[in-house]
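All protein chains but one are shown at their positions in the complex.
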Amino acid sequence: MSDKPTIGRRDFMRVAATVAAGGAAWTVARRGDEATVWQLDPAKCVQCGRCATNCVLNPSAVKCVHSYPICGYCDLCGGYLQPGAKARNTGAENELCPVGAITRTFVEEPFYQYTIDEKLCVGCGKCVKGCNVFGNGSLYLQVKHDLCVGCNECAIARNCPAQAYQRISVRTAYLLKTRDSGSGKQG
Amino acid sequence: MKLKHLAAAALLIFAWAHETQAEFRFPMPEFESGYKHPEMNTPLPARIPAAVDITVLFVALGATAWSVVKLRSRSMVFLIAVFSLVYFGFYRKGCVCPVGSLQNIVNALIDRNFAVPLVVMMFFLLPLVFALYFGRVFCAAVCPLGAIQEMCAVCPVQVPRPVETTLGLLTYAYLGLTVLSLVTGTGFLICRYDPFIGFFRQGASFNMSLVGGGLLLIGVFVARPYCRFLCPFGVLLRWVSLFSRWHASITPAECIQCRLCELSCPYGAIVVPTPSDRPVDRRTGAKRLGLLLLLAPVIIGITAWTGMTAHEMVARLHPTVRLAERVAAEERGLFAESTIDSDAFRAGKQAPAELYAEANAIEHRFKHACAWFGGFMGLVLCGKLIRLSVIRKSSDYEADRGACLSCARCFAYCPVEAGEAPVEDPHARS
Amino acid sequence: MTRDNGIGRRDFMRVAGAAATGATLIGHSRSQAASAGAAFRELQRIPLTVENPSALAVGSSGGMYVAGENAVVALDSQGKETARLSAKGRPGCLAVSSDGKLLLGMRSHVDVLDGTGTVVASWKDLGERAWLTSIAADDENVYVADAGNRVVLRFGHDGNVRGRIGERDKERGVPGLVVPSPYFDVAIDPQGALWVVNPGKHGLENYRPNGELVSSWYRSGMEAEAFCGCCNPIHIAFRSDNTLVTAEKGLSRVKVYAPDTTLLGVVAAEAAPPIGENKALFCNVEPPIMDLAVDQQDRILVLNKPEKAILVYEMKREG
Partner (left out) sequence: MPGREQRKRRFTPNEMFWMAAVGVAVVSGLFSLVVSILLIANYVQVQAITPLDNPELLKLRQQLAAAPEADKNLVDQIRALDLLTRKAFFTSQAHLKMGGYLLLGGVAVLLAAWRTAARCRPRLPQPGVAPPSKSYWTSRARAGRLVASAGALWVVVALLAAFFTRLDVPGAGTLPPAGPAQVTLAQNAENATTYPGWEVMQRNWPSFRGPGGYGLAYYTTAPTEWDAGTGKNIKWKTEVPLQGANSPVVWDQRLFLSGATDSVREVYCFDTESGQLLWRRALDKLAGTPDKAPKVSDETGYAAPSMIAHGDRVCAIFANGDLVCYDFDGNLKWGKNLGVPDNHYGHSSSLMAYQNLLFIQYDQNSNGKLLALDLAEGHEVWSVIRQKISWASPICVNTPFGLELVVNSEKNVDAYDPLTGQPVWELACLDGEVAPSPAYSRGMFFVANDNATATAIRFNPSEPAPKPEMAWQWDEALPDVASPLGAGQYFYVATSRGQIVCLDSSTGQAAWGQDYDNGFYASPILVGDRIYAVDRRGTTYVFKTGPTYELIATSRLGEDVFATPAFLDGRAYIRTEKNLFCIVNSNGT
């Protein structure tokens, strides 16, 4: 800011205030904090369904993700099939997902792969609940950062009954369930 | 919502990751077909570097100041407003805005561990610094909330002064509530009740969209209702702008008292020359003022006490308090159904007694905070009354430095402006 | 139920809820069992002093052993604690050999403890992938279920591996074990035959010690006779009359099957969640039933982790 050298008391005060503000900004910048993003901790999530309804975006920026290494690749999948499903096919009467966002592909006897179509997923967490009750919990919700607008105060976080939302470093950005590297070696 | 998560985030993530190692170590099935599982798609946010935002903000503020003070061009100001609306509003989705950054700053003052990124700090400080030199140029054309309302203010009418003054009290109440909710850990009220951000990102709750739409509709006639009667950041800008160095002036040179600009300002920000015939003599006025000054502590005391008394109602803003109340009522059998929140609470480890204790502690915090808030409102009330009874003499038509949004509408009404070819710096004469 | 009947949530939990797996289930099981023929009731609840109880076994003298965090406790048949041995870590499974030694299954190896808690032998580590979930022992062999490698290992009492059971073998007609999660049980029936749970296929397989598949039966579904979810049953045990007791996760149920695999009765069962039920539920809920055993009076012992207790059930005589 260019300021003509003046002798007025007010001018002096103004410059002083500007310098103080700049100093404050400098101090803050030096605190070394980095950008953060909102993310939900699947260990705390209770699948209440608010991620689907409370996001400022429509459909929500929260989507179901699938940690394949944890998945059991089961035929009878609690996240894919209705609890009382009479058959294990893709019929609407058997599928749990209300928008049909999970696809089931045969891998080899007796394993099936389940894939989430994020374009369709609304983040309601119904499959997450099914997978957690009956399965390994490989399906869970995450905030997708290509969609999230990064509100100052996340509208879902505010309404999360389990306080599962927190700000985390933008470098990690996700709270994923993963196996540790040690068991990755397969025989 | 707890806002203190940030500091603990690193620790939490560490602890979590640690736990997961034990939980999810179970090996995958062995596939004979050589199946390889797809990788998870975890895109990182495509964020524009903070420097870009800060630079754009600085340039926009500078351009507005230049347009208002030097160029004296309403069209230019309007164009910058359009740009701001597009960039800060629709492109950057209205977040972080300087209005909201106020909360981050206040929260950082309360909670040492709450980090404020540089971009947020700059968004807070730059408009204030500019206000200190050029008046509220930020409001004029840079603020996306102001810009969207400016677009809608097509045929503004003047609000009667008394109403304008009284409604203006709301901004202080909003500011007070914002700080109160931060002090009590309730959350970011400004963000929660931002009426226009829903338009920027093409998605908001139905109710907020209605409120936003309604405000814009009103704004067609009562220009910028949010800025004038609600915006809490506006309060700070108003205070700072009072001391501005090169504030916009209605006329580029000497005021010729033609009164043409009198009705040009939709914001009631033009100070008219004080008539010489006082209805009350100086002594009566002084007596009234003295009485008011004596009464001020009493008024502040009453409002503080009122705030304290009303704290239980305000405490319901806090989700924990609401939950505790709900859980207690359910325990006593007042509700047959449980809510998602109470279900989640019961699924957790906390005992009701602990929740009640927590809620009681929060309520206690509210008690203090509400008393302060009440006192603050009393102070504002007294300040307004005192300001109304102190007559500051002005002889020309000039901008009220606090209320003026530097929108540059009045310039066109000044015949001096029209008559002079090269515009002289009106402040050149000291 | 008696919700809100006076004093508060805790009472409600205890009086009416009894924490999801406990006494309230009796009522439920009664109605279900009526159709299935045999009725069971909870006799007793033996509180435990070990943290995170994870495994339960009944000794030849009728005493019970419960393994938990850093400890194994011995209880008499009435549930009174008679000894407390210290152990390292969290054992995943436990068996008592006929000579009274404790076979304690850790994550990837087996420790053999004598009656005083001294580790007399520590068998070879089975590697990174190993995840031991169950041990069964007869006079000859010790069968160890390794969920990680999807195999049952046959050990001698000396700790040497003698054979691998249950790996897919088309020539011998062994279908292979499907173990999607670390729940995988083995048991020896009163005739001495080895039964292995194939949780992914919702059934049991009967093997000879040499790994030859004798018979198998599978049943998937939500109904009472079948096993639901991705991997069930999680635990099995045999009563002296050759009836089979099973425990399930997901929908916590304990059931008894006749030797001809017809359902004899439901010991305790959680009501199936109604379709569309959307209650808040925490993730990664461990199944409450950690282990299952049958004692010498043919009572069914269920190790319940959240209750930190052994729930004792008995078949009603008059049916």
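The chains carry the letters A, B and C, assigned in the order they are written, with residues numbered from 1 in each.
Simple rule for what comes next: a contact is a pair of C-beta atoms (placed from the backbone, for glycine too) under 8 Å apart; a residue touches a chain by one contact, two chains touch by 3 or more.
Bear in mind that the values here come from a model prediction, so they are computed numbers and not experimental data.
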Touching partners, among the displayed chains, of the absent chain: A, B, C
Residue of B:84, B:249 or B:303 in touch with the missing chain, whole complex considered: B:303
Interface residues of chain C (partner: the chain not displayed): 1-8, 10-11, 14-16, 18, 22-24, 26-27, 30, 41-45, 222, 274-276, 278, 297, 299, 314, 317
Hidden partner interface residues of chain A, rising order: 52, 58-59, 82-84, 86-87, 91-93, 98-100, 122, 124
Footprint left on chain B by the chain that the document does not show: 151-152, 154-155, 160-163, 165-166, 169, 199, 202-203, 206, 213, 258-264, 272, 274-279, 299, 302-303, 306-307, 309-313, 315-316, 321, 324-325, 328-329, 332-334, 351-353, 356-357, 359-360, 363, 374, 377-378, 381, 384-385, 388-389, 413
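Everything that follows uses one rule, which is that only the chains that are shown with their structure count from here on.
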Topology of the chain contact graph, where touching chains are joined (line, ring, star, complete, other): complete
Interface ranked first by C-beta contact pairs: A-B
Chain nearest the overall Cα centroid: A
Centroid-based (C-alpha) most distant chain relative to chain A: C
Distance between chain centroids, defined by C-alpha means - chain B, chain C (Å): 61
Chain A and chain B: spacing of chain centres that average the CA atoms, whole Å: 29
Shared interface positions of chain C, touching two or more other chains: 129, 178, 180-181, 280-282, 284
Chain B: positions in contact with at least two other chains: 23, 25-27, 29-30, 340, 343-344, 347-348
Chain C contact footprint on chain B (complex, rising order): 23, 25-27, 29-30, 327, 330-333, 340, 343-344, 346-348, 351-352
Chain A partner contacts - residues on chain B that touch it in the complex: 1-2, 5-6, 9-10, 12-13, 16, 19-21, 23-33, 35, 37-38, 40-47, 50, 93, 95-96, 100-101, 103-104, 108, 115-118, 121-122, 125, 128-129, 132-133, 187-188, 191-192, 197-198, 201, 203-205, 243, 245, 319, 340-341, 343-345, 347-348
Residue ranges of chain C in contact with chain B within the complex: 3-5, 8-10, 12, 129, 131, 147-150, 178-182, 279-282, 284
